[in-house]
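What you see is the complex with one protein chain gone and the rest in place.
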Amino acid sequence: MNKEHNGLSKFIFMFVFLLLITYSVIIIYPLLWMIISGFKTNQELFLEPWGLPAKLLWSNYKSAWDVGVGKFFVNSLFVTSVSVTVTLFISACCAFPLSRYEFKGQNIFLLIIIGGVMLAPQVSLISLYKLLQRLKIYNTYWALIIPYIAFRIPFTTFLIRSYMLSLPREIEDSAYIDGCTSWRLFWNIILPMCKPIMATSALLAAMSVWNEFMFALVFIEDSTLRTIPVGIMNLRSTLSTNWTILLAALTISALPMIILFIVFQKQFVRGITQGGVKG
Amino acid sequence: MANISLRGVKKVYPGNVTAVRNFNLEIEDKEFIVLVGPSGCGKSTTLRMIAGLEEISEGEIYIGDVLVNNVHPKDRDIAMVFQNYALYPHMSVFDNMAFGLKLRKVPKEEITKRVKSAAEILEIEDLLDRRPKALSGGQRQRVALGRAMVREPKVFLMDEPLSNLDAKLRVQMRTEIAKLHKRLQTTFIYVTHDQTEAMTMGTRIVVMKDGDIQQIDTPQNVYDYPANTFVARFIGSPQMNITEGLVRDNDDRIEIVLSEDTIINISQEKEKLLKEKGYVDKKVLVGFRPENLHETEVDELKSHYSTINATVEVSELMGSETYLYMNKFGKQIIARVDPKSKKRSGDRVELRIHWDRFHLFDIDTEEAIK
Amino acid sequence: MANISLRGVKKVYPGNVTAVRNFNLEIEDKEFIVLVGPSGCGKSTTLRMIAGLEEISEGEIYIGDVLVNNVHPKDRDIAMVFQNYALYPHMSVFDNMAFGLKLRKVPKEEITKRVKSAAEILEIEDLLDRRPKALSGGQRQRVALGRAMVREPKVFLMDEPLSNLDAKLRVQMRTEIAKLHKRLQTTFIYVTHDQTEAMTMGTRIVVMKDGDIQQIDTPQNVYDYPANTFVARFIGSPQMNITEGLVRDNDDRIEIVLSEDTIINISQEKEKLLKEKGYVDKKVLVGFRPENLHETEVDELKSHYSTINATVEVSELMGSETYLYMNKFGKQIIARVDPKSKKRSGDRVELRIHWDRFHLFDIDTEEAIK
Amino acid sequence: QSSQPTGGTDQVEIKFLHKWPQPEYSVYFDEVVEAFMKENPNIKVSVEAVGDEPIKDKLRVLMGTDNQPDVFFSWSGEFAAKFVRSNNALDLTPYLENDPEWKNSIMEAGLEPFTYDGNYYGIPFRINGKFFVYNTEIFNKLGLKKPNTWDEFMTVLETLKQNGITPIGFGNIYPWAACHYITGLNQKFVPQEVRVKDYNPKTGEFTDPGYIKALEYFKSLNDKGYFIEGVNSTEHNMSNQMFYGEQVAIIYVELEEFVEVEENLPGKWDFFKMPDIPEGKGNQNFLTGAPDGFLVSAKTKHPEEAVKFLKYLTNKANADKLVQQLGWPSPIIGAVNEGNSPDYLVRGMKAIEEAEGMALWLDTDIHIKISDVYLPNLQELLNGTKTPEQIMAEVQKVAKEVQSEVE
Partner (left out) sequence: MNIYRNKKVAILFMLPALVFVILFIYYPIIQNFIYSLYRWSSFSEVKVFVGFDYYKRLLSDPIFYIALKNNALYAIISIVFQVGVGMILAAVLEEKIMRRYQTFFRTVYFMPSVISITVVGLLFQLVYNPNIGLLNAFLKVVGLETLTHDWLGRSDTAMFAIIATSQWQYIGYIMLLFLVAIQKIPEELYESAMIDGANAIQKFIHVTIPQIKETILVTSIITIIGAFKVFDEVYVMTAGGPGRSTEVLASYMYRAGFRNDEMGYAATIATVIFLITFIVTLIQLKVSKEKNEA
């Protein structure tokens, strides 16, 4: 039972716990490094990368913000929230029949959808660029949002589908008997049970959209529409890079994702589908 | 109007498992049909096909004269209690029960009223806010039942809705379901493995075995005139005793020899029947129920009774009755006698049985002789 | 050695639901303990605490003198049949049953042998290759049972293992479980809501209500001497009739007045008891079971019998017996009489009852007077 | 003035793409553009800036479309030539010929690398030379002097090393760093006309033994331990920081980086050209370096306005502003002078002016496919996983392929 620790298992627990802690340190240390380095001068960064800054240069964070991180932030926020919402919705819709229905050609549809996972977006850069221009959405938010959605759908669908696969059929049966249309079933029964995976997918999608670089670079020309990654990358050039400001900017830009993660933690509900059926 | 008609319905599951074969049944409007049969005989499958949850491999199902083979479950206007509950795990008990009504746009107060009243009947008023996960087995089952009870559909399908309830509650629920039936005046199809439920609730009982219908009749008839040995053994507890006997023509009287010391008389109709069907000098199966074996002397016409002498091997006191187990005719025979019986293991008993209480079956087909 | 001892065990679920409170029970080695009680009274919770699946909020559990509060379930050497089966969906029936043995490194042939033989007993030999999903409700339950049966643990815990089986199979399984108990000589704790199972299988019955123990005793004693009206009503079907009566001292004989026309005599011990405890001229609750009401004349000492006159309102034929429902003492009284009874609705009946068959309870505490 | 397509107040818009989004630099462009638009209310200049690496992708993608910026940044040499060959760059010769004053204000060394088949396609914006920058304090302490020849250079390095000072900070994680050394060494080892012929994709052979010599010399710097440890995993930037932290004595940097050096090590440094190699068959008087600048799109709808803007951007006043504000070396004659510039910049510019010619960055001067083989191999060379001979054999092979591909 939970509190049980006889000698051996206590030892194992401690051992495992120690491993977990060690791994945490391996992860936290670099993160701290990122934050702390954001306070350093360039020289301190390169000469004593692991040391503490002589004095905290808050100005790095301030200049990072002033450089436009603030403005980019708003853009990123808009692009990310729209893309993620639409992606989740469309993907969940798509995953639903793929996991709950049986129909001819199902596997083909499945392949078509998840086939998209396999594509390196770099490949489509040029054709997409031309396509977006033809659709007259080049250099608008939609030039980012639409490709983001398209490239996020396959994986998100894939994730949600595999979660849906394991939901008990009987509950659906019972919903149909209660008079659900397919739509109501999807919306009132299946989606609520998918909360954890929806949260995960949202998080992962947000993460990738938030950090996406290549499309943001090419499909947006107007600097007032830029998102964070391009904004930040523009700070970097071969000869003179103000690394510490860059790091400060990156710290700022990573923050929303971390907050998002902490917020979404709540959605990881253990056993959300439990207790419904017997057997 | 919800007469239901199943014509030549068949269900083959993947893996070539035939769960139901050639199922024919005409259910009148307002009937209370009970499906019984051994575990795995296809009861749930039949219900699920009527509900539209399972594809029909062959045959046709009509509800109120409409062929529903291709009608979506939601359009069949059915309420169902699932054998495994199938509650919505993410909804509270209240919402579980209210969901079907919400979908049907029943006004809010009406929903609350109906759910509350059903919950009261089911004694789960205190649990309305809980999720299914935090309920006991029997409580979950009651929620499943409640979900159907709040509805007013054309057809109720109930798959062992009381199996996880204690006797007392079960009696109450049985009454409530009967009331519901009376009030709503709709068709019920009810699966149970409880004798009492089957006998008391059904207008007709359908006995199934291995996907086949064995007998469809009123409870009393199924009990009194089982169509074959399977039904005879299946209905009634403890089971009917069945043994072989030789039909002998003894000076114009037909009698049946069960063993050297046990020769039974039969009524004249039965004699006639056996003669006509040519069973004389052939073996038949003779069945008699444990509760029809009496220890006490009878004052009625002696000739209508036969006597079986045996030695008690085990006597089982059950509170309200006593079972006597005896070895006779090369098999175990059970008698259900008055609890005041003083017979114990090793005692000899003389048991009497009325000739109307014998059931005769063909030894090959095991069908009742009639 | 597997005597089990529960001392002051309490379980509070999150949300402040007290499922079991102050549970004290000493179980001898090899006992067959049956837990009964209404749905939601804490039976499953108790089993789960013994198994180690549920944290104990208070109190101590010993198995074979070892305090197991902190022992991992896997180390308690227990087999359990879950109320909701808990089969491994990804394993075949065979593997489901074999899993516990494999983990214990039982040789392969031995596993096959045991599983095969259990499957035979459970009549699921043909299903060994299927996944649980492709089984009917009863078949799943039998697999769950089989999973426990193949093991040879110190303690068996069974939570309504037969609830989804038909009567016939249930009788068979009951016998098989009894045999298993005999063969393995281990401790069984068994939850059921089936009277017959409780009465026939248990060496002792524990009756629970709302997390409290009401009575612990042998089946016969629980039936014959229920500790309070709850137990009296809960055990036995149809329920015991309970009505109020005034204890009256009539010329040195103590009698109880149920109604103007019904005054019952009681045995001398009971008289003494009532006098000693000071119930004279007070009201008590009088209980009598339906099966103890007889229609027929009795030849034994008349004085030992009392007579109740009533009019039949409903008579229910149940095949092997008949229930008569009457209105008397301002409530419904049920009598279970011989199926040959010719009494129908509206007929007057005279029912007799032996004075040993009365149960007396305090009107306030509802405890048995003794 | 320029021809107005439609009279009146109609505004024309020209798009301007540069590669300095960093705020400390971009402000310069914003100000210039602002001023230009004030002067020319009928022209609207929309500015876009993307960083050093991204601009390469951006240009490539844009070139295939109708969305080309009218005026865009380009490096000189092969990088610009690509645009010329693919008809994306406007021939600026007529404009320059028509405005000799403009033309003459620009250093020839800056204009020349933007020529293709004798025509001008680009206007230089900055001009850059590569120099060894050294720590004067360390040199003085050890009594070292600026080396003039390779041998002296080696002595200096050896002395430094003997004194426990890592001689050269060198970060070659991106091999353009090594390529800058090789640019100079090739130039010094290979006869001028052979080199010019080899660098031309149509005629390149790379069979001269000088190429191998160049690689060997370069490699010996590493083999003798004159570079810091782990050159292939160090960033150029980081090696500069080591210099500023006085952990190394010498770094090899571009003129435009002098500002930064001065900022970090004020007054404690000086610089010298890559030392002569007497036995080398090449011209010893060239300087490694190149201009970068702007091209005008061949597809532009407003060539007049675009050129006008370019002219404005490179006028003397703005060049002065560039030098003063950013400390960048301008190719506009006289923009860098004692009056407006720090001493080091003036001296650097002088070195460029004194040089007989410029050896353009190897990676921008040879065909990209050749450089794609050449450059990564420089890392292998340093790691000792390939010999100079092997490398040149590979280069020769790809040069041959390129010959056949470029018509």
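Things to note:
Each chain carries a letter (A, B, C and D) given by its place in the written order, and its residues are counted from 1.
Keep in mind that, in the parts below, a contact is a pair of C-beta atoms (placed from the backbone, for glycine too) under 8 Å apart; a residue touches a chain by one contact, two chains touch by 3 or more.
Here the structure is a predicted model, which is why all the values come from computation and not from measurement.
Here one chain is not drawn; of D:Q11, D:N87, D:T149 or D:N163, the residue touching it is D:N87. From the set C:L6, C:A19 or C:M80, the residue in touch with the chain omitted from the display is C:M80, counting the whole complex.
The omitted chain makes contact with chain C at the following residues, 48, 51-53, 72-74, 77-80, 82, 84, 86-91, 99-100, 103-104, 147.
Along chain D, the points of touch with the absent chain fall at residues 56-57, 59-61, 63-64, 82-83, 85-88, 173-175, 228-235, 238, 368-369, 372, 376-377, 379-380, 382-383, 385-386. For chain A, the list of residues touching the undisplayed chain reads 2, 13, 16-17, 20, 23-24, 26-28, 30-31, 33-34, 47-50, 90-91, 93-94, 96-98, 100-106, 109, 111-120, 122-124, 126-128, 131, 146-147, 149-151, 153-155, 157-159, 162-163, 165-166, 176, 182, 186, 196-197, 200, 203-204, 207, 211, 213, 229, 232-233, 236, 243, 246-247, 250, 253-254, 257-258, 261-262, 265, 268-274.
Everything that follows uses one rule, which is that only the chains that are shown with their structure count from here on.
For the pair chain A and chain D, the distance between C-alpha centroids works out to 40 Å. One inter-chain figure worth recording: chain B and chain C are separated by 23 Å, centre to centre, where each centre is the mean of the chain's CA atoms. Between the Cα centres of chain C and chain D there is a gap of 95 Å.
Listed for chain B are residues 83-84, 134-135, 137, each touching two or more other chains. Contacts with at least two other chains are made by no residue of chain D. Every residue of chain A that touches chain B in the complex is listed here, in rising order: 168, 170-171, 173-181, 184, 188-189, 192-193, 195, 271-279. Every residue of chain D that touches chain A in the complex is listed here, in rising order: 19-23, 48-54, 57-58, 61, 64-65, 67, 174, 176, 236-238, 241-242, 244-245, 247, 254, 256-257, 260, 264.
The part of chain A that touches chain D in the complex is made up of residues 42-43, 45-47, 63, 66-68, 125-126, 129-130, 133, 138, 214, 217-218, 221-223, 230, 233-243.
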